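A single protein chain has been omitted from the complex, and every remaining protein chain is retained in its original position.
For chain A:
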Amino acid sequence: MAEVLVYVDHVDGAVRKPTLELLTLARRIGEPVAVALGNGAADTAATLAEHGAVKVLTHDASEYADYLVVPKVDALQAAVAAVSPAAVLVPSSAEGKEIAARLALRIKSGVLTDAVDLEAGDEGPVATQSVFAASFTTKTRVSVGTPVITVKPNSAAVEAAPAAGAVEALNVTFSDQATGTKVTARTPRESTGRPELTEAAIVVSGGRGVNGADNFAIIEALADSLGAAVGASRAAVDAGWYPHTNQVGQTGKSVSPQLYIANGISGAIQHRAGMQTSKTIVAVNKDAEAPIFDLVDYGVVGDLFDVVPQLTEEVNTRKG
């Protein structure tokens, strides 16, 4: 059976959830072979094996942390040369897409980004992409070379599928370009204790109607009652009420949770682009004419300062 390379996104050996989703998709096409790089690479093996990796290729060097993107491209290229895979899957983070694109160019292969589904096809893997602010769905494939495909978080379920997960050292020779862009300082993002926005099953977002940074406490309280991540519209971020890392929309994060709760968000195209593929959508807005209500499964026309705290209290009561 053909092998499928899966690039592992991890933090010091802790595998991030989108990589496990990639293993689910990789098993539809062939046998997953994982590539883990940098500090803690070998520590990823147990988790990856539980989710279907037959092999885990690892390599650690200071270059992965000290220089941007290119060392990882060099390593993934070495893995492609070693394995001759049927496809290469990479998580669709900003960095993941850059790695995938450069790799594809080097190995003379087409690249597809931001797939939301993947299945085997007669002419290679077929990716589903959601385009034009999720108003269209396309089926696409790579027609030249080894398909390199980046996949968005929440595109597949994480499934247990125990496999050997044998750790093998990957031989990597860094290219002349590897040390071109130096990372001179790195400040880890402070953990909020909430789920990662793009990975969360539930997202609770606030927009212009929240009307102030302090008022986001109401949104956070609802999020915490549901174990959800907090999102914000561009209007709220531009006003300085919430950090840009939490922005949902075309120029922020694109999310696809089981449940999306939009509070005081009108639903402009810029926002819809980032949340329209959510499974269930709920909105609270004062304006009955707000376009967000065209998308909802359930909407409440009302003042979020009345509705949201009541909802939070009700959720907490029901949880007991």
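Convention: a contact is a pair of C-beta atoms (placed from the backbone, for glycine too) under 8 Å apart; a residue touches a chain by one contact, two chains touch by 3 or more; residues count from 1.
Just so we're on the same page, contacts and distances are computed from a predicted model.
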item: From "Electron transfer flavoprotein subunit beta", "CheY chemotaxis protein or a CheY-like REC (Receiver) domain", "ABC transporter substrate-binding protein" or "Transport permease protein", the hidden chain's UniProt protein name; value: "Electron transfer flavoprotein subunit beta"
item: Option touching the unshown chain, where A:Asn39, A:Thr140, A:Thr192 or A:Asn215 are the choices; value: A:Thr140
item: Residue of A:Val33, A:Val56, A:Ala78 or A:Ala100 in touch with the missing chain, whole complex considered; value: A:Ala100
item: Chain not shown: contacting residue from A:Ser62, A:Ser84 or A:Thr280; value: A:Thr280
item: Absent chain, residues of chain A that touch it; value: 11, 68-70, 73, 93-95, 97-98, 100-102, 104-106, 108-114, 126, 130-145, 177, 180-189, 196, 198, 202, 226, 244-245, 250-251, 258-259, 269-270, 273, 276, 280-282, 284, 288, 293-303, 306-315, 318-319
